[in-house]
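Before any comments, here is the structure.
All protein chains of the complex are present and in place, except for one that has been dropped.
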Amino acid sequence: MALLNVKDLRAYYRTEIYGISRTVHAVDGVSFELYPNEIYGVAGESSCGKTTLIKVISGNLKPPLKVQSGSVNYKLGSYDVDMLQISQDEMRNNIRWKEISYVMQGSMSVLNPVRKVIKTFEDIVETHQEIEDRKAFLGRMEAHISRLGLPAEVLNAYPHQLSGGMRQRVAIALATIFHPRLIIADEPTTALDVVVQRGVLQLLKNIQAETKNTVLLVTHDMAVHANVADRVMIMYAGRIMEEAPTETIFRAPSHPYTQHLINSLPMIGVRMNKTSLPGTPPNLANPPSGCRFHPRCPLAIEKCRVEVPELLVVENQHRVACHLVKEGTR
Amino acid sequence: MSADRKLFDLQHAVVVFHIGGMLESTRLIAVNDVSFSLSSEKPEIFTLAGESGSGKTTVSRLLLGDLAPTSGKVYFEGRDLVEMHKPAEFKAFMKKVQPVFQNPFETFSPLRRVESYLFDTALNFGMARNRLEAAEVADSALQMVGLSLAEVSKRYPHELSGGQIQRVSVARALIPQPEVILADEPVSMVDASLRMEIVNLFRKLRDEQKVTVIYITHDLATAYYISDRIAIMLRGFIVESGPVEDVLDRPFHPYTKLLKESVPEPAPKERESWAKHISLGTTEVKEYGRVGCKFAGRCPQVMDICRQVDPPDVQVEQRIVKCYLYTEHAGQASKENKHDSHQISA
Partner (left out) sequence: MFRVLRDLLKYDGRFRIAFIFLVAVVLMIFLSFVSPYDPNKSFVVAMDTPPSLEHLFGTDSRGQDIFWWMTFAVRNSLLMGVIAAVISRVIAILVGLAAGYQGGWIDRVLMSINDSFVVLPLLPILILLGFLLRDIMNLYLLGVILGFFGWPYDARLIRSQVLSLKERSFTRTAVYSGANSFWITINEHLPFVLPIVFATTINNMLWSIGNEVTLSVLGLSDLTNPSIGTALYWANQHGALVAGVWWWIGAPTLVAIVLFLGLYLLFASLNEYIDPRTRLRLIGG
């Protein structure tokens, strides 16, 4: 029973500067489903389209970004909400923070720098319900943030007085006030120190385990996915290359890109020569024909240049978009 | 003339900042009795590792002559950097020490073509006499980093990828044929899967061009991959330093152990230790102001003396550890251990 159903989504940026129009195929045919009670990771290098994907799913469509085709359906109770057609009012009243909430990189986008933290909490709560009893509300908020390991004084502080790690935890606290069923986390720990990152990610995992909701975790750091996600989806140049349970992805990755992503990671204890992928991610205004990875793929055959590989189910919950896998040669 | 000529020599460098306004200000000791030296006999990759607030960026500013130490000395090739006033002296220094910065998209002005920086460097440091020669110099520097002048010619920064710009940045730094390249978090803003190509470059520079690289980072994995020696910093102190395989394979200092354990790794056997519960705690300024060892607040093996007096530098095998556990006080650890879970400040 899918919580979020994305079908064949295509979202492009259309710009026209100096008379030259450019279309950037940021998300070009993406289909996947999110289920309750899981952490779903989206991995990929920068400019693979994952940020655009998040923007579309969270209803953040502003020109020059436009959805070309496809659908995004969110299951609200017993009926489906078309996330692409939803009005701003309905978004604000029913969905945002209540059903779907966000933790972004750089918590400053959600924390108002000139107001105390508690005020931001009030603002968010008040858009959905009146705060009758201020004292009781304060007590509830203190209890909420102490479960996240934050001292009560944090509520009375200004964002700049808190360290980066604390701000991100406040952002997570904000995102979980109403116990939403879907938390979208976009690079939530990228700018944080490694020890703090560990703490924040564990927090996210604990919250997910307790409330049994769904977390959509987007980050380019594969090692984070290895330790946090239940299923991982690998994006490249606007398309899905592979999707599988975490164990499978790291134990036996099928797609050449996934293999290279994992092999190119440095690890403590390893000093032998590693190389990263040659070349650079393609220009999405003019993407390569056929399989978008073929210019950099060490195993590419002629078919890869000509035909776009479909995302096929290889085994249980494991989908791969690669001609070589389909033909059983891998 | 000493046989062991030193490139950089920091002796008990201390940097104190005063933060806060006119009425109330706190003393922040950003760099606390830091000493290390780099020999010019053998080029090496020396890593200064630490989290944010560790003081590594302040040390890099000391090394570039950007900042004078509050006490202690910073020598480059025997000359005290503080006494480098004249522009000609500074230019001679820059010819030998070149930086690579963290943010590739800020390293070059978005309004200028990147090649112009290469040409300028070549002409200004006397590596070329005219534009034609400068083009040759630029091209050979670019070839060394795996690019070519034809590839980047006429390009603006926004037309290149982060990884490419960082490589151009290294190429530019190579043009004056420096003895030291100081790379400040050069790959932290580059995709994880592309870091190898930049980091491999540093190895190549050390081996083929005989350049010493000072690598400042919080990424222990790449540090392990390329460094010869590493120094771990925490709140202004160097808590452990030595050959990188020793320090990271078998860490001695409790903070190094915590750092190593917190690095997420894709290999299954490592995941259990990463998942060990961490509880997050108080702000970092409190740790700075702490008397004694800065890690005492969350060290699982803390002793009374740790909280009272700065720990001394102890030589253990080939490394130096700043910890009472390796002095005669070590026996007191088990009796006074009051913590059963890790406390992390965040």
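Lettered A and B in written order, each chain numbered from 1.
We adopt the following convention: a contact is a pair of C-beta atoms (placed from the backbone, for glycine too) under 8 Å apart; a residue touches a chain by one contact, two chains touch by 3 or more.
Since the structure is predicted, the reported quantities are computational estimates derived from the model, not experimental observations.
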Out of B:Glu41, B:Asp80, B:Glu106 or B:Asp304, the sole contact with the unshown chain comes from B:Glu106
Among listed residues A:Pro63, A:Gly77, A:Pro113 or A:Pro298, the absent chain is touched only by A:Pro63
Touch assignment to the omitted chain, from B:Arg5, B:Arg27 or B:Lys91, lands on B:Lys91
Where chain B meets the left-out chain, the residues are 87, 91, 94, 98-99, 101-103, 106-109, 111-112, 117, 120-121, 123-125, 169, 172-173, 176
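Simple rule for what comes next: only the chains that are shown with their structure count from here on.
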Residue positions on chain B within touch of chain A in the complex are 51-52, 161-164, 191-197, 199-200, 218-222, 224-225, 245, 248-249, 258-260, 262-268, 271, 274-275, 277-284, 344-346
The answer for chain A against chain B in the complex is residues 45-46, 149-151, 162-166, 169, 193-203, 220-224, 226-228, 247, 250-251, 260-262, 264-271, 273-277, 280-281
